[in-house]
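One chain of protein is taken out of this complex; the other chains stay put.
Every chain is named by a letter (A, B and C) in the order it is written, and numbering of its residues begins at 1.
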Amino acid sequence: GGDTANEDTSTDDTATEENGGDTATASDVEIAVVLKTLASEYWGYVKAGCDAAAADLGVTVNVVGPGAESEIEQQVSMIEQQIGAGCDAIIVAPNDAGAASGALASAIGSIPVLSVDTNVGIEGQTSFVGTSNVDAAKEGGLWAAEQAGEGANAVIIYGQEGDNTSNMRREGYQAACDEAGVTVLDALSGQNTTDGATKTMEDLLNAYPDQIDIVLCHNDDTAIGAMNACKSAGVDDMIIVGFDGNASAVDLILAGEMVKATVAQQPYEMGYQAVEAALKAIKGETVEEVINAPVTVVTAENGQEYLDSLAAMQG
Amino acid sequence: MKKKNSGKELLQKLGTLMALALLVLIFCVMMPDKFPRISNIMNIFKQASINCLIASGMLCALITAGIDLSVGSNCVLCTCTIGVLVQNFGITSMPLLIIAGLAVSTFAGFVNGILLTRLDLPHPFVSTLGMKNVLWGLALVITGSKSIAFTNTGVDNLMWIGGGSLFKTETFPGIPFSFILVLIVFGIFHVFLTRSALGRQIYCVGGNPEAARLSGIPSKNVLTFVYSLSGFMAGMAGVVSVGRLASANGNAGSTYDTDAIAACIIGGASFTGGKGTIWGTLIGALLMAVIRNGLNLMGASNDIQYIVIGAVIILAVTIDVFRNKAEARARKMAAQ
Amino acid sequence: MKKKNSGKELLQKLGTLMALALLVLIFCVMMPDKFPRISNIMNIFKQASINCLIASGMLCALITAGIDLSVGSNCVLCTCTIGVLVQNFGITSMPLLIIAGLAVSTFAGFVNGILLTRLDLPHPFVSTLGMKNVLWGLALVITGSKSIAFTNTGVDNLMWIGGGSLFKTETFPGIPFSFILVLIVFGIFHVFLTRSALGRQIYCVGGNPEAARLSGIPSKNVLTFVYSLSGFMAGMAGVVSVGRLASANGNAGSTYDTDAIAACIIGGASFTGGKGTIWGTLIGALLMAVIRNGLNLMGASNDIQYIVIGAVIILAVTIDVFRNKAEARARKMAAQ
């Protein structure tokens, strides 16, 4: 469920580890944000959240990200660069756990370091803003299982081997199925693209004809691919769950397509809260170690509401 | 180039065809209940069609001893253009959308050609690599890095091109229209490459551009045409994507370039130019689709898939090399 | 080939050097408080080093009119091999790890060379493309598709190669050791390519393979050496990655191949072979690093970055082509 988690943290005045901007006024505070990539809708919402927070709080926020989520070295470079260019806090959505930890090592202890969306447990990080991908996926999986009922069969289309997020979502889906008594027939990669997912789903439908009830997808692009495959195979009864809460996917849900739900991690909120938390940390206020951003399973019921809020956030 | 050659061409095709048949056989034996199903066969056709269309343009570039690394981005740009027109401008007229998409892609291809010929670049690798980035960036810019869904936007007839099937019955899943389109296009390409003057000129320019120029063949124009054609075909693949993917996403298409190249090379084209047939390319593309499909059906994970695909690519050229050698040896022994 | 040639080489380098200087100037003017900082300059060096190392091997392949598309995967495979040895086998001996990593990569390169020469492939594009997939798959298989962190695994001295800096003081961030390594390697390459018999043979094989063959140069062995060397350098980049990324991830390295190619071509190498200098490649790699760095500092979005990088790649070759033309014209006039 989309419970709104503690956004306003208490203003307890125990100065945390830092010395970056002792009594800096908000206006010359610079916060760097390095996301997994900027070339996708989801991270676009995170960026929008960060930018909105920057405007509201009167700080400068620099949001960057490599061209694709697989570009680990690029992200390391970006982190180094942002630290090198002298920011007062840095917020990172790591593409690779070890790589990000390494790159952030020099910043730990001198400026607040926050991670957003993906918690890889960077040692000494000030705070994590987001939800566990495992938990979020699990929620989506449980919702689907509930719709399908016990004894249903599911397939998982994950993203890419070696990708942290993909692994975690896969784990969450699997856990949900185990818990709800749903059989997972197969888990295959959709290569993170609609094209790849379409092919994979076509093959899955062929391998398990008339057996699949639920398709749990790595993200919304993958879900759209799965939907295509079902449609062209003449299947019209399927519960497809996407992930990310992209507007295009919500449109499909509202239109009554086979994409029935998408797990929205509220990326905008995440971005906003991360910047807020960073500013607090700069000012020396205490920030919670884990700031839970809400997760919503967007379905036909709450879809319109969700869309409206998206539109409002983007202004 | 007929008579003996068509015998040779057949052999050429047969070589890869044999590899394809072998692969199909293996998968049939391994998964007798899954692989040889009629619905799966149709799936393979469907899955091959985007690669086929892109590969046909790539083939022409390869025949001229060039390469077009921008086709993947170009295909995506076409889909995104159509997506933006539908979403932001509310255009739903099928001909208009198709023309717009094809025009953008053909123009991008034309730019590739112009860069290559007017700048006298030694090789199109870099210019098309540059264009790949540029087009990719453009696709992201116009879509605002968001994915656009086509479902329920009133373009169902356009989507039918990539998603529809013909002769569908209760028991028969129908022949995917996208593959019928491929067959039509390939038929035209066959006639074009083997029977038309311009087609032969493409081979000549590939073999020796200077000799072609001094023989009155406008090499530069031929090259510009080839890259425009490659762009056009990428655009056609983009149009098919609309229905196939039901969405436009700037980040799709990252493997399209290498897949197309692999299909052409497996099918007998060569980086040194002057070689390659469209049927070979078809077989190459089907081979790639069959491997992916079969491995998916077996539930092979990504890592294994990479290894197998890499190995098959290497194997396919190896077969080709050995067949050519055997052929040369046979002719040598026959000489009296 | 000194005197006149070194004048030309200087010009060649100067052309790209000028482009580099111009770019630096632009960024300095646009971001006077961020870009010219000493820490940022050191960052650029650090960011260029993996590309530099990979590009040096790629350069040799390009000089022989070939290409090595497997370097990115190969580099990743090296890092992953080291990662697996550390994590699963608890090996922490620096020399052992380095040797193991380099051995794996060099062997992969050797396989590339063998495929090319023993199968008489017409061009290494396909074989190295195949190997790219195979190596990528292997990297995923051995790591179980998981990323492996090196921090606190007792290999700090190994990590220092890619992550450490020399002459670090309070105010000076230190010169990244990885870049010093690059300079040493490039110095060796310079001597190797210009002064050693084998180095010159590499140019011969690329410039005119038939002439090389007739002159008794063992072309096949030279080529096998070149691809092994390319593998070795990819391995060295992999060793640097250990410290630079502090992790081994099978999916890293997707842009390494094209970045390396771009660096070489910007630096004056050519797909038609026989051309290219190691210093040009250094400048090419720095140019790429500066663009990326500058655009990142400006907070340019991905789409814009793609477009700019694409445009710069095209621009760089264009400058090269025009410089060559101007030079040829000047020579023609001087001949009278």
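Structural remarks
One rule holds for everything that comes next: a residue touches a chain if its C-beta (ideal position, glycine included) is under 8 Å from a C-beta of that chain, and two chains touch if they have at least 3 such contacts.
Going forward, contacts and distances are computed from a predicted model.
Remark: of the listed names "Sugar ABC transporter ATP-binding protein", "Cytochrome c oxidase subunit III", "Stage V sporulation protein AC" or "Anti-sigma regulatory factor", the one matching the undisplayed chain in UniProt is "Sugar ABC transporter ATP-binding protein".
Summary of contacts with the chain left out: across C:17, C:97, C:141 or C:217, the touching residue is C:217. When the whole complex is considered, the residue among B:25, B:38, B:96 or B:211 that touches the unshown chain is B:211. Contact with the omitted chain, checked across B:109, B:130 or B:273, is made by B:273. In the full complex, chain C touches the omitted chain through residues 1-5, 8, 191, 195-197, 200-201, 203-204, 207-208, 210-218, 274-275, 331-333, 335-336. Within the complete assembly, residues 1-5, 191, 195-198, 200-201, 203-204, 206-208, 210-218, 272-275, 328-329, 331-336 of chain B touch the chain that is not shown.
The definition used in the following text is that only the chains that are shown with their structure count from here on.
Residues of chain C found to touch two or more other chains are 140, 145, 250, 301-303, 305-306. Multi-chain contact residues of chain A (touching two or more other chains): 38-39, 68, 160-161. Those residues of chain B that touch chain A in the shared complex are 34, 37, 39-40, 43, 46-47, 50, 140, 144-149, 151-152, 163, 165, 168, 173, 176, 241, 244-247, 249-255, 292-293, 296-297, 299, 301-303, 305. Listed in rising order, the residues of chain B touching chain C in the complex are 115, 119-123, 125-127, 129-138, 140-141, 145, 250, 258, 261-262, 265, 270-272, 301-314, 317-318, 321-322, 325.
Within the complex, the chain A residues that touch chain B are 38-41, 43-44, 68, 160-161, 186, 188-189, 191, 193-195, 198-200, 202-204, 206-207, 209, 220-221, 224-225, 227-228, 231-234, 246-249, 251-252, 255, 257.
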